[in-house]
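With one protein chain removed, the remaining protein chains of the complex are shown where they sit.
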Amino acid sequence: MSEPVLRTEHLTKRFGGLTAVDRLSFSLAGGRLHAIIGPNGAGKTTFFNLVSGLLSSDGGRVYFLGRDITGLKPHQISRLGIKRTLQIKSVFPQLAVADNLWITAQAGERFLHPFRPATRDRGTREKVERTLEQIGLSALAQRQAGTLSYGDVALLEIGMALISEPRLLLLDEPTCGMSPAETERAVGKIRELARVIDIIIIEHDMEVVFGIADDITVMAQGAILASGSPAEIAADERVREAYLGREEDADYVEEEVHA
Amino acid sequence: MDKLLLLAMNGLIWGLIIALIALGLAIIFGLLDIINLAHGDFFMVGTVLAWATLQSTGSFWLAFLVAPLIGFLLGALIQRVVIQPIHNVAALSIVATFGLSLILQESVRITFGPTPRRILPPIQGTVHLFGIDYEVYRLFAAVVAIAALVGFFIFLHHTRLGTWMRAVRHDRDTAIAMGVPAQRVYILTFAIGFALAALGGVVAAPITTVDFRGGVDILPFCFMAVIIGGLGNLPGTAAAAILLAFLEGLISSVADPTVARISSLVLMSAVLLLRPQGLFKGLTR
Partner (left out) sequence: MTSAVAIERALLFALAAFLISVPWSIPALVNDFWVSVIAEILIWSLFAASVNLLFGYVGLLSFGQALYFGFGMYGVAIGISDLGLSFWPAFGLGVAAAMAMALVTGIFAVRLTWHYFAIITVVFSLIVYFLALSNKWLTGGDDGINFTLPATFSLGGKSWSFTDATFQYFFILATVALCFWLMHRLIGSPLGRAFLAIRDNDVRASLIGLNVYRLRLIAFIMAGFLAGVAGALFAFFGRYASASYMFYHVSGDAVVWAIVGGAGTLLGPLVGTTIFILVREIVSTHWEHHSLIVGVVAILVVMFAPKGLVGLWHEWLTRLTERGGAAAVETKLRTEP
């Protein structure tokens, strides 16, 4: 695995006087689950927005599988294989859960047929049913997505990411708002996925991060503070400082150090 | 040459009046995020109120007080009863204002009648200016419009209510967190918007016809001023209104007025597509 799956060079984004992402050079090797952590406002979501094309950069370049994707539009980047979930869970609220998955599966096709009934596609129908089972929402298949609980919307988002067969998956705080049981299920799903897909995950829940990440990058004020294995990060003084005062996280950090 | 000068001056003065009306639209669009399709009819109601005041009291000057006041109250009522409940769904408020426009036009047609009427200017006579004889009333109208514009900007920048309006426009959530009563600001905004349009109607009544369809032409013009001046850019809107009317006046002296209107509309499209923040970016609040 010589060529990193995702690489950025001096990626920069400014909002007026504020530099949200500051000459970020980041590298994700294939086959590893990478977590990005950091205090609010560190630029983590902005980084995802830059990579997925929702924001245009003010400087620097982004490479995906060796190919320069800087400046491409979101739908083009999506078709290349980068899929993501959003920090504020967002699906298609007026469509049924199953239809959310349907359209995600069919969105990647070259040509969208204007008159044949969508449901006639047997292959897609099987994919949708399988994905519904995987995320555990089969019973809610016909419910309007806008009426789901927050946790279920998050699961649906993960399902949509799954069904789109990503090459690289960017998960933005996937367990935010989930109950402990839902979190456990989601984490299990993500761990399974990581075996076949490259994943970058932004998370605040330290238990999740230290439980599944192979590599951790800590961001602060738009730049990388530290990067390395969970053990290295746990032992890093600067990281401890950044998280000073967060007692629950301190415990996990302690555990890692003494693991 | 005389004709050019006359039309240019008429355009300039008309532009000042439109600036007043367009500001009303600008604050409604800017603060409440509503495309107010009834705004031209607010102006029309102002002209009708001027005529009605003149008919019943014999005094035109009273209309300067009555029309904006009634406009203010009507605006507040409409905002509270119709707009507020549907505020969050943008598309529906457009339909509501379209319905409002129909209601205003038909109500006026029912009470006032379908025939257009004219009001004689309260100040008669002409004055010799730049080599032509120019109507005194039009000059007076310009003075009133300028005074009203200045008064409005003073209100916006030097009174508490005006500051609240600017705060909510700038950042609604922060304003609310700092204790600004947003709902009241919205009512105030719509009310002032109506009042400004009505005032414009009173000022304009002697130099245009009083007719239930009087608002139909004004509406696109106001939108042009708001878009070309830049959404949220109140001085820009005023400047754009004056500039557009002046230019249309000039063009009308050499070509069909329809051509003038078309060129303004094309300019508006260009601004929407290429420079949506408006032409006068430098003059922001």
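Here the chain labels run A and B in written order, and each chain numbers its own residues starting at 1.
The definition used in the following text is that a residue touches a chain if its C-beta (ideal position, glycine included) is under 8 Å from a C-beta of that chain, and two chains touch if they have at least 3 such contacts.
Computed from a predicted structure; not experimentally measured.
Only one residue in the set B:73, B:127, B:147 or B:266 touches the chain that does not appear here, and it is B:266. In the complete complex, the residue from A:34, A:83 or A:189 that touches the missing chain is A:83. Note on the undisplayed chain: of the listed residues A:10, A:73, A:130 or A:191, the one touching it is A:73.
Against the chain not shown here, chain A presents residues 52-54, 73-75, 78-79, 83-84, 86, 90-95, 99, 102-104, 106-109, 112-119, 121, 139-140, 160, 164, 179, 181-182. On the side of chain B, the interface with the absent chain consists of residues 29, 33, 35, 37, 82, 85-86, 89-96, 98-103, 105-107, 109-110, 220, 223, 227, 256, 258-259, 261-262, 265-266, 268-269, 272-273, 276, using the contact rule stated above.
The rule is short, and it goes like this: only the chains that are shown with their structure count from here on.
Each chain gets a centre from the mean of its Cα atoms; for chain A and chain B, those two points are 49 Å apart.
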